[in-house]
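Take a look at this one; I'll ask things after.
Here the complex is missing one protein chain, while the rest keep their positions.
Note that the chains take the letters A, B and C in the order they are written out, and that residue 1 is the start of every chain.
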Amino acid sequence: MNNIEIKLKDLVKDLFAGEKIDVLIGYENGSLPLRSRPCFVHSAGEVDRLVWNSYCTNNLAVYLPRIFQRQEHKKEETPPPRVGIIAKGCDARSVVGLLKENQVIKENIIVIGMPCSGMIDPAKVEAALDGAGPYSCQGEVDGSLEVTTSSGEKKRLKREEVTAEACLECSHPLAEGADLQIEGEPKEACDERYEKIREFEAKSTEERWQSFVKEISKCIRCYACRQACPNCYCKICFVDQTKPRWIGASDELSNVMIYHIGRIFHQAGRCVECDACVHACPMDIDLRLFTQKLVKDVKELFDYVPGLSVEELPPLWTFKQDDSQSFITEP
Amino acid sequence: MNKTVDNWEPKIVAFLCNWCSYAGADLAGVSRLQYPPNLRVIRVPCSGRINPLYIVKALQQGVDGVLVSGCHPGDCHYISGNLVARRKFALLKNFLAYLGIEPERVQFSWVSASEGSRFAALIEKVVDEVKELGPAKKLVKKGL
Amino acid sequence: MANPYFPKLVTIEKITIENEARDLKTFRLAFCNRDDKKSFKYECGQFAMLSVPGAGESPIGIASSPLDEQYLEFTVKCYPTGVVTTALHNLEEGARIGVRGPYGNSFPLKELERKNVLIVGGGFAFTTLRSTIRYMLNEKSRARFENITVIYGARSPGELIYKPELKEWEERDEIEMYVTVDRGDEDWKGREGFVPAVLQEIAPSSENAIVLVCGPPIMLKFTMLPLLDLGFSPDRIITSLERRMSCGIGKCGRCNIGTMYVCKDGPVLSYKQIQELSEEIF
Partner (left out) sequence: MLQGLIKKEDLKKLIASVKKEGTFYGLIRGSEGLSLSELGPDDEVTLDYSNFKMPPKRQFFPFSEVICTYEDESMTDLPLSEEKAVIFGVRPCDALSLLYLDKIFIDEKFTDPYYRSRRDNSLIISLACREPLKTCFCTSVGASPAGKKGADILAFEVKDSLLFEACSEKGTRFMENYPAIFKKPGKADIKARDEEVSAAEKRVQTIDLSGITEKLQGCFDSPLWEEISQRCLGCGVCTYTCPTCHCFGLYDEKVELKGRRIRVQDSCMFPSFTLEASGHNPRTSNEERMRQRIMHKFRYTVENFEDIFCVGCGRCISNCPVNMDIRETLAEVIK
């Protein structure tokens, strides 16, 4: 057990002992190699389930609106729970977004910031193993990950090569503004970003369209990207509306494209680049290529970075007199 | 691109705000200014009323171009509707172009109630540009 | 291979607006093809899929009686979020739509023979009950049933459906009618009160009797206890369920409750069967 994990458990035990929280959202060991998964801890006795390692990819903030909405389904009235949540830099920024949009009760949450050193992307590992999931994992040795394939072959993968894209490009590894902080050494913030976006922008219109078609053609409309996103808390998503019915139900390409355009555009000024959608996608669609474009534009056009301040107005709720209007058609 | 298609005329949906651009279009008509007849006008209360999905949905239904026009900045009937919309439009314009949809397919402009001739010139320009592109194929729902 | 999803073409012959809110209409349909008419044999309590091209399909209970040989009737409520119901309501007489069915089981009319029949209905869930009443009152079949008692309630006088028929039935001797509204208006001279309360007040005898009860879930919930109190055993309380459906033929999985599919094993179920289901129904 690593040092951070011990500190975390002690802290959470204290929170339960002091009756500060009713439930803690954290990570536990998953049932597959390289997977830690969200878990809900309800008492000090269960705290030992918690883990902190390089596989905690899920954005836990997605559960916050639900945990408060859940109450509404219950028959007897109970007060909203007090929730502790373990947060990497990205999770904490999502929490800020949810607070800003009044989706969670501020007084009822305690954010525990983790010193995140970047997570491993199981999809990258799978790709490195020719498409098959690893059969077991022996852990990290000297900056490399040791795994065994289902045919029994042992392989070493460089940590950097299998680190999630979002983590490599992470600008805020530390959960700044968290209520409690677990000390440790987070990964360094990355300033060199959007290289892939710039590359894509430089391509011809036709090339870009072909890439968009190629990515979206993979979609099976399972809505995992939507469900995994902390920002997608709408009670009725536009794709499920019947009047008007924005898009048809079939997997005809234009339907699927409009779903993705609608969803991604709805994240403008809100997306924290956590890649929860990317990791959730079973078909490995490169959603980051599209979500990040909006993040970049919002930064460049409106000088706004989501998830850093609860008070600052979101960019699309406001305006400046001198906002760029170079896109306006002049006859 | 498919530049010369026999007898093809583009279909363009124009979302015009009630207070300025729609009145501007009206003025162009009343003043008997000539402009191409390719528009299908949808009057909206304010350019701030435009949901990006209106634009995308119009493209899916097979229009060759979309034009959104509202009051000039500072002239909005609702004070700031067009200014808030301007941010949304800037992002949308960039985003659709980024995905590979020709930028000329989706255009935004400001036309006031007194600018009949600006309206006519704007339509002339938009129709010309869309004609140059040829019929829309991207994002269009597959034929039945 | 016959395509079970393919609807038969019908023409809307007549549209009757049933209520004040104008969101309940009865559609009288006629098959465009003679063979289709012949093959569409239905019983009281069954439903069919109505389809409006471009909008989709909806399962709707059949409101006419199998003895109404000239036509087929459905009463449809238009919901603000209902795609098909809205499309249907926007149509005019003469329009063509599709019908697929009939589907599901029916009210156990055989078992009702030589018995007293109590019918309890609320709101517009009265449609398949109306089918049953029409059937029982028909001169060809009336002799097979003993006393027929009907308790029917709606929110307000304007929301009562099949008004001309209600009036006609009230004037007949072979059926006992109790029509009630939750709240009356100045012109309302009839009964006021919720269906369960009226039921308790009238207290029809459960001897040699079976009850058919249809209504919104909340009404059903509060009607069961008084019925049991009156001595109706759960197997003699017959009701009809509603679920979202797509296929109507037990494949699409939407209406699945336990091992049952409402579309083919229902929609008509006894209260006894409902109690045996694990999922809460109302």
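Following the convention adopted for this analysis, a contact is a pair of C-beta atoms (placed from the backbone, for glycine too) under 8 Å apart; a residue touches a chain by one contact, two chains touch by 3 or more.
All values derive from a computational prediction rather than experimental measurement.
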Partners of the unshown chain among those that are drawn: A, B, C
Which of A:K106, A:K154, A:R198 or A:K218 contacts the chain that the document leaves out: A:K218
Candidate in contact with the missing chain, chosen from A:L11, A:L24, A:V47 or A:V62: A:V62
Options A:K9, A:R93, A:H279 or A:K296, residue touching the unrepresented chain: A:H279
Positions on subunit A where the hidden chain makes contact: 30-33, 35, 37-40, 58, 62-63, 70, 73, 130-136, 150-151, 218, 220-224, 226-228, 240, 248-252, 279-280, 282-284
Absent-chain interface as seen on subunit C, which is shown: 1-7, 9, 51, 53-58, 77, 79, 81-85, 95-96, 98, 217, 242-244, 246-247, 249-254, 256-259, 278-279, 281
Touching residues (missing chain, whole complex) on subunit B: 61-62, 141, 143-144
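Simple rule for what comes next: only the chains that are shown with their structure count from here on.
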Subunit A and subunit B: spacing of chain centres that average the CA atoms, whole Å: 36
Inter-chain centre distance, subunit A versus subunit C - centres from mean C-alpha coordinates, in Å: 49
Distance from subunit C to subunit B - Cα centre to Cα centre, in angstrom: 50
Junction residues of subunit A - those touching two or more other chains: none
Touching residues on subunit A, where the partner in the complex is subunit C: 242-243, 245
In the complex, subunit C residues that touch subunit A: 80-83, 86
Residue ranges of subunit A in contact with subunit B within the complex: 200-201, 205-212, 238, 246-248, 252-255, 257-258, 261-262, 264-265, 268, 290, 293-294, 297-298, 301-302, 315-319, 321, 323-325, 327-331
